[in-house]
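Of the protein chains in this complex, all but one are displayed in their positions.
Our next item is chain A:
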Amino acid sequence: MQSINRGDEVMENDDLMIELLMNDKALVIPKGMSLAGLVTKQQIEPKSVALVCNGEIVPRAHWQERVCEDADEIEIFSVVAGG
């Protein structure tokens, strides 16, 4: 958590927050947030993406029940133009 610079007030709530990586970007989120919540928080249209958590694809049907853990490495893939 040392990479995140925050005030004392927030620091007191450290045990309520976790830090994970999303497409290599560090992200601090509340403990207990589901993958579905994470996607919503990032303002991403869920139907447009696939999620990979620690190297494993998580089917969309499981996003709601899958709770983010500290140090999770999450990758988001989307469709782009291609030949």
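Side notes on the structure shown:
The rule is simple: a contact is a pair of C-beta atoms (placed from the backbone, for glycine too) under 8 Å apart; a residue touches a chain by one contact, two chains touch by 3 or more; residues count from 1.
Rule of thumb we're sticking to: contacts and distances are computed from a predicted model.
Not every chain of the complex appears here, and the one that does not is recorded in UniProt as "Thiazole synthase", selected from "phosphoenolpyruvate--glycerone phosphotransferase", "Thiazole synthase", "ABC transporter permease" or "Urease accessory protein UreG". Screening A:M17, A:M33, A:V52 or A:V67 for touch with the missing chain picks out A:V52.
Take chain A: the residues that touch the chain left off the picture are 23, 25, 42, 44-45, 47-50, 52, 57, 59-60, 75-83.
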